[in-house]
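Below is the structure I would like to discuss, written out as structure tokens.
Every protein chain except one is present and positioned as in the full complex.
So, chain A:
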Amino acid sequence: MSEVLVVVEATREFGVKKVTLEMLTLARQLGTPSAVVLGGPGAAEALSVKLGEYGAAKIYAAEGEEIDGYLVAPKAGVLADLVRRVQPAAVLLAGSQEGKEIAARLAVKLDNGILTDVVALDADGTATQVAFAGSTIVKSKVTRGLPLVTLRPNSVNPEPAAAEPAVEQLAVAVADTDKLAKVVQRVAEQKGSRPELTEASVVVSGGRGVGNADNFKLVEELADLLGGAVGASRAAVDSGFYPHQFQVGQTGKTVSPQLYVALGISGAIQHRAGMQTSKTIVAVNKDAEAPIFELSDFGVVGDLFKVVPQAAEEIRKRK
């Protein structure tokens, strides 16, 4: 079976991200997955057990301050060398900001096509993409080079398949031209125990109807009861109710969870662009004509300050 490279995405706090497990699962349908860890010293060690559980037959590790201390270019350089050497059947990266950026540089280095926001990939290299705010399904192919794709999180159901990967350390020689953008500081912001927005199975979002920043506690409470992440509409973010990194929509994050709960969100196209591929959508809004109800599997027309606390109470009762 031919080798498929999966570029690992992980966080310092939680380790291997779910999208990485999705990529390993997808890679197994195309060939034999090899995980590629590009990170600081010792990065692969901490991740190898999890990567093995999801079928990584091999782990390539490129570690060092030089990999981690600059914006993506060193990672792309190492990856390009690896691709030239092992000639994989495909290269998969996460559909995150960094995944897309590494893929962008790799595409130019190898003069290779690139497909982003992929939700499925066939063995013949045909990728399925969702375009125009979820309204259009596109099938596309790389026509020069190998399939180089970034996978949109929550596209594949991660399935374990135990393997015992050997770790191969890659030589790290970072060119000066890849050391132009230096990361001088990384600041961790308080996040609590909630799942990451694009990876969460459940997302509970608040909009203008939430009224103020303090009231977002209601949104957070429901999210915590459902084990979900908190999102916000652009109107809520622009009004200062909730920080921008939680914005769902055309100019924010695109989410595709199993369950999306929209509270006090009218459902403007700007917002729909970021959430309408969610599997199940429920909404609470006081305006019966709000467009959000057109895409909701279940809607409650009513005052969210009455409906949400009652729902929270009911969930607690059932637990």
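Rule of thumb we're sticking to: contacts are C-beta pairs under 8 Å (C-beta built on N, C-alpha and C of every residue); 3 or more make two chains touch, one makes a residue touch a chain; residues count from 1.
Definition applied: contacts and distances are computed from a predicted model.
Missing from the rendering is one chain, named in UniProt as "Electron transfer flavoprotein subunit beta" (options: "Extracellular solute-binding protein", "Electron transfer flavoprotein subunit beta", "RNA polymerase sigma-70 factor, ECF subfamily" or "Phosphonate ABC transporter permease protein phnE"). Residue in contact with the omitted chain (choice from A:V8, A:I67 or A:I114): A:I114. Touching the chain that is not shown, out of A:M23, A:A236, A:V255 or A:V284: A:V284 (per the contact rule at the top).
Considering the complete assembly, chain A touches the hidden chain via residues 11-13, 71-73, 76, 96-97, 100-101, 103-105, 107-109, 111-117, 126, 130-145, 177, 180-189, 191, 196, 202, 226, 244-245, 250-251, 254, 258-259, 269-270, 273, 276, 280-282, 284, 288, 293-303, 306-315, 318.
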